[in-house]
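Note that one protein chain is taken out, while the other chains of the complex remain in position.
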Amino acid sequence: MSATTVRTRTFVQALNEALDISLARDPNVYLLGEDIAEMGGDFGVTRGLWAKYGAERVRDTPLSEAAIIGTAVGSAMVGLRPVAEIMFADFLGECYDQLVNNAAKMHYMFDGQFKASIVVRTACGGGFGGGPHHSQSVEGWFLNVPGMVIVAPATPADAKGLLLASIENDNPILFLEHKALYRLKGEVPEGHYTTPLRKAAIARPGKDVTVVATMKMVHEALAAASELEQEGIDVEVIDLRTIRPYDAETVLASVHKTGRAVVANEAPKLGGLAAELSATISEECFRALKAPVVRVAGLDAPIPFSLVLETYILPGKKQVVEGIRSVLRA
Amino acid sequence: MSATTVRTRTFVQALNEALDISLARDPNVYLLGEDIAEMGGDFGVTRGLWAKYGAERVRDTPLSEAAIIGTAVGSAMVGLRPVAEIMFADFLGECYDQLVNNAAKMHYMFDGQFKASIVVRTACGGGFGGGPHHSQSVEGWFLNVPGMVIVAPATPADAKGLLLASIENDNPILFLEHKALYRLKGEVPEGHYTTPLRKAAIARPGKDVTVVATMKMVHEALAAASELEQEGIDVEVIDLRTIRPYDAETVLASVHKTGRAVVANEAPKLGGLAAELSATISEECFRALKAPVVRVAGLDAPIPFSLVLETYILPGKKQVVEGIRSVLRA
Amino acid sequence: MALDIETLVDLYRDMWLIRAFEFGLEREFKKGNVPGMLHTGVGQEATQAALAAHLKATDCFFPDHRCHGINALAQEKHQGDGERIMAELFGRATGVCSGKGGSLHSANPRVGNFGDNAVEGSYMATVLGVALAWQMRKQPNVACCIIGDGTVGRGEFHESLNMAAIWKLPVLYACVNNGYAISMPVGKGHASADIVDLARGYGMPCVQVDGNEIELAYAEVARAVDSIRAGNGPYFLEFKTWRWQGLFSGEFRPAEEVRYWKEDRDPIRLARQKIGAQSSLQAADLDRIEAEVVQQIETWIDFAKNSPMPDPAKATADVYVGGEELR
Partner (left out) sequence: MALDIETLVDLYRDMWLIRAFEFGLEREFKKGNVPGMLHTGVGQEATQAALAAHLKATDCFFPDHRCHGINALAQEKHQGDGERIMAELFGRATGVCSGKGGSLHSANPRVGNFGDNAVEGSYMATVLGVALAWQMRKQPNVACCIIGDGTVGRGEFHESLNMAAIWKLPVLYACVNNGYAISMPVGKGHASADIVDLARGYGMPCVQVDGNEIELAYAEVARAVDSIRAGNGPYFLEFKTWRWQGLFSGEFRPAEEVRYWKEDRDPIRLARQKIGAQSSLQAADLDRIEAEVVQQIETWIDFAKNSPMPDPAKATADVYVGGEELR
């Protein structure tokens, strides 16, 4: 990042800035989705952009998720750079085929003749009593799909930089916005900048144990690290930032250094991102590992409505602390 | 299995027998899907059943995958036991929402008041030049979805026993039929029997290394084991049979015994079943493992059309042999 | 075609139950006592009451996100415990889904409530299966799905109507056209502002109903349900109505439109006028009904508030029938 002014902004504002800058810089960029125009989106991410750029470029759609993604992909085939909003990540089931069978494979199966340069922004994650269809972590749905890119910022600055990088990138990108982070404030540089895709960040350096986390879990991990610091435990927290394809180098270098790893992901443990990370760390750091990798993840259940139940299902600081303690004990 | 007559049957015939027996035993069972009635299905699995049970119970549908699964689920809500066919597993993208958000969550979110007792049979896997949309291994798409059951037989006998068990089970079951196995012949007991769900089989006992495999890869692993036997390497091959939730006990017991593990799955390596198995083995057999787990899996790409390309992408006996050699070397 | 006065008064009470339920709920939601999101059915009471009046406990309906009222009505009518819908919305152990479902996933098959699905419209596919099962068993039941105008945008609309048509399934499509999908006007989101125009090609009866006139709505639902029970296959009703709730962030519709619907077209006020004109009942009698219902709802709210939270450990129960072992 260059030496531009840095201000405090919310995650939502940071995303909004990225969209604003993209719309201003590149006439090929346009937005589409349900209620994103005059209303500014369910979470306000597109607020003000319809007034500024007009209904052609900030485009309300009917409740037709498959057509939204199809439209995005088709327009990318002839050079536009659509940013589609799917209101809640849970609704990606409606357009799963469009993403997995068309967007993710198009560049490959047509031998590089088309680029599915789309960004699909969507609100994911639980913790607010949204119930089974408004709370899911969906990265696991797309993790085994070659050609898909999955980006997942944890901070306002990265939200902006990664969204700008995603819009400028030529691949189909699923851009995950954890709802619990929308109101998070942080320092955000002014103007245009990009945060590199497929590059993890060391959110907190440390030497005793590596925690690899995504989105909200990065903050849970940082809180866990602060708590354990008082006991003299020095935790390194890695914010993965891009989930597919991901920066194994940074992760593995850290684990080679610390010899202990916890992976923290909100989705259910079985078959999720946590499994992929645990597998790769275990395979690649076999000699360096002093203890088995611990997965801190959601319990294996849909997300229930009642908050007492939801809290029981989803991992938080407490589970990260326990995970760290257990890798240190082993 | 009881002492009934055992005959030689193809995988397709075994499946057909299971459907025939189910239709005869339980009036609540019916079949639905595209071209499954008079035509008998694209692969002949339902052949003869329309003539025997009529168009009500062996029901052709339009090309409406979401409605097919919706119909199945709705009828299960009032006690029927539908067996839906989705012609190719690749088309599950069309009904992903119906499976993931409705079938898989229904029993849970409505507090046990409904059972989504459906079986979704589908043809998966590559190797015949089917190209990007007729060749995929889709277990990874559903692996991170609590509530889904994924069943994946490797032999004609298990195809029949597992399909009967699946139809009689009260959960939503994705029943994967690897196309390369359809013509495989094997011994199949006559009449009704079930093969237990969530119970792996030891396809070949051995003591030097464990190979955990699914579907076609079970046979590649067995072929690899035969080849290596000549060099005095004794390979244990585990056929997982149920992929979600799976029989970790059998897998872990084997690896505790052998100290070395290869996991073999046709889907792409990143974020697939192989990752889950590698992670769990690595975490749970930390002290017992003498070498890092090796994942033998598809390369990270869509499945190309041309056979020379497809062959390059998909794992086979050769890759399993290499995997075994490498865990033995380490 | 005028309704007898008892039925009309019953429907009046039902409509008030729906409205009082939503008003009470909204108040508690604003106080932070109800988690999650909340969409209310105020303004659409005539549609819901008319459907509830004709659907038996052995029929089914798939409620949408504005259907707390019909859910409560069915629960109260068939089981006498409408408070369990309230408790569900409060996330309590006494709720119809023991707090697992909430506002967007309340179900109870014993009263015909087959559950909302917060992925709007997905049950347009599910309803086919229920209807097919009944057809196969020769049971003269009606499988109803309640969908908003916006929800009609979903591809399943086509798959569902087509399959219901070719198989002549006993499906009642109850489309609640309240003019908007969140902020999207129906005429902007669809090729026609009249949803029946999109449904007609499938060859089933397609009828537009004034969704704010309880007598008309009642009569049209009766006709549709009779036709379906008689084995004539699917039926499509479009209720023209309006929801009082704007956006979460406030009102976005023109002031005159708001005034018109809330004042001139309020289904409860319209019913009140009818009852006044057709009977000797006085304003005070009707006020008493209202007060009784409001009082009843308060007891439901108290019930919900005083109910225990679910046992956290239950959060992992019922993921699989028969548990992880799939027995």
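Annotations for the structure displayed:
Per-chain residue numbering starts at 1, and chain names A, B and C are given in the order in which the chains are listed.
What we mean here is this: a residue touches a chain if its C-beta (ideal position, glycine included) is under 8 Å from a C-beta of that chain, and two chains touch if they have at least 3 such contacts.
Predicted model, so just to flag it, every value in this text is computed and none were measured.
Note on the chain not shown: across the whole complex it touches A, B, C.
Of the options C:190, C:240 or C:314, the residue whose C-beta touches the omitted chain is C:190.
Only one of A:109, A:124 or A:324 touches the absent chain when the whole complex is considered: A:109. Between the chain not shown and the residues B:66, B:203 or B:217, the one that touches is B:66.
Across the entire complex, the residue among A:135, A:155 or A:171 in touch with the chain not shown is A:171.
From the options A:30, A:91, A:141 or A:175, the residue with contact to the unseen chain in the full assembly is A:30. Note that of B:11, B:53, B:91 or B:114, the residue touching the chain absent from this view is B:91. In the full complex, subunit C contacts the hidden chain through residues 153-159, 161-162, 165-166, 188-192, 197-204.
Within the entire complex, the positions of subunit B that touch the omitted partner chain are 34-35, 38-39, 42, 60-67, 90-91, 93-94, 128-134, 299-302, 304-313. For subunit A, the residues touching the absent chain in the complete assembly are 30, 56, 61-62, 64, 66-67, 69-80, 82, 97-98, 101-102, 106-115, 117, 146-147, 149, 169-171, 197-198, 242, 245.
Please note the rule applied: only the chains that are shown with their structure count from here on.
Averaging C-alpha coordinates per chain and comparing to subunit B, the farthest chain turns out to be C. Look at where the CA atoms of subunit B average out and do the same for subunit C: the two points lie 41 Å apart.
Centre-to-centre separation of subunit A and subunit C, using mean CA positions: 36 Å.
Rounded to whole angstrom, the centroid-to-centroid distance between subunit A and subunit B, based on C-alpha atoms, equals 31 Å.
The set of subunit B residues that touch two or more partner chains comprises 97-98, 101, 108-109, 146-147, 245. Of all residues in subunit C, those touching 2 or more other chains are 97, 100-101, 105, 117, 119, 155, 319, listed in ascending order.
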